[in-house]
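First the structure, in the form of C-alpha cells, and then the observations on it.
Complex shown without one protein chain; remaining protein chains in place.
== chain A ==
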Amino acid sequence: MLAILRDLLKYNLEFRIGIILVGIVIGLAGLSFFSPYPPTDVYVVAPDVPPSAEYWFGTTSRGQDVFWQLTVAIRNTLLFGLTVAVISRVLSLVIGLLSGYKGGWIDRALMAVNDTFIVIPLFPLLVLFYFVLRDSMSWLLLAVIMAALGWAYDARLIRSVAMSLKTREFTQTAVFSGMTTREILAREHLPYVMPIVFSTTMNNMNWSIGLEVTLSVLGFTDINTPTIGGMIYWANQHTAMVAGVWWWIAFPVAVVIMAFVGLFLLAVSMNEYIDPRSRLSRMGGGAR
C-alpha cells in the first residue's frame, strides 16, 4: 500500500496535483470543527463586508462569515458525496460480481436493468422526488435515493473484471474445494476489484456532489443544512452578483472546483496505475 503511494507520488504528476487539491479541501472541511459560529445561525457578524484581515473571505448578506460557513459547507458536501459513494459501491459490487460470475439469465436480467439505469435521465427523476417529498426530503434520504440510482455504470465495469476472473484457475480451484458462491465472490474476487472500486469512488463522489450542488442551487434540497450548493442558493436569493457581493459566490465555487478537479485527478491517476501498460510507460519503460 505504501509502496503504491510512493510510486504514484514519484511518477505521477496528476496524482500529486490531485492529492494537494483534495488535501486543501479536506483541510478546510476539518477546520469546520473549530468554527467560532454555529453553522446555521444568521446575523452573527456585520453583513456584506468585503474580504479583509478580520474576515478572510468576507461576510454574506445574511451576516455569516464566508470562510467559516464555507468550511462547514464543504464538509457536508464531501460527506454527502462519500455517503452516496459508499452505498452505491456496495450495490455495484454485489450486482457486478454476481452478474459477472453467474452469467446466463441472471447476468442478462441484471444487465438489462443496469443499462436502463445508465440511460434514464436522473435529474428530472430527482426533481420529481423532491416535488413529491418536499420538506421531508432530508439529507440522508437524498443520499440513499442517489445511491439507488447511481450504481449502474460501475456495476458494468466490475462485471467485466469478474467475467475474466471467473475463467482463472484459482476460481476453478475454489469451486472444486467446495466454496459457496458467496465465499468465492467475497474472498477470492473482491480483492481483485478493490482498486477499481477506489477509483470509481472518486468519480461517483464527483457525480453525486455535482447533482447535489445543482439541486441545492435550485432550492430542491434541505436548504437549511449548509452545503456548497446551499451557499450559492442563498447568494442567488440575495442577488449577490448584482449587489456586488462577489465573494459570496466566488469562494464556494472556487473551493468546489478544487474538490472536483482534485477527485478527478486522483481517479484518473489510479486508473492509470491499475493498467500496467500505462503504468510502465509512465515509469519510462514500455514499448513507446
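We take it that contacts are C-beta pairs under 8 Å (C-beta built on N, C-alpha and C of every residue); 3 or more make two chains touch, one makes a residue touch a chain; residues count from 1.
Definition applied: contacts and distances are computed from a predicted model.
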item: Per UniProt, the name of the complex member that is left out, chosen from "Phosphopantetheine attachment site", "IclR family transcriptional regulator", "Sulfur carrier protein DsrE2" or "ABC transporter permease"; value: "ABC transporter permease"
item: Residue touching the undisplayed chain, where the options are A:9, A:46 or A:118; value: A:118
item: Touching the absent chain when the full complex is considered, from A:146, A:211, A:245 or A:270; value: A:211
item: Option from A:11, A:37, A:139 or A:264 whose C-beta touches the chain left out; value: A:264
item: Touch list for chain A against the chain that is not drawn; value: 14, 112-113, 115-125, 127-134, 136, 153, 206, 209-211, 213-214, 217-218, 220, 232, 241, 249, 253, 256-257, 260-261, 263-265, 268, 277-278, 287-288
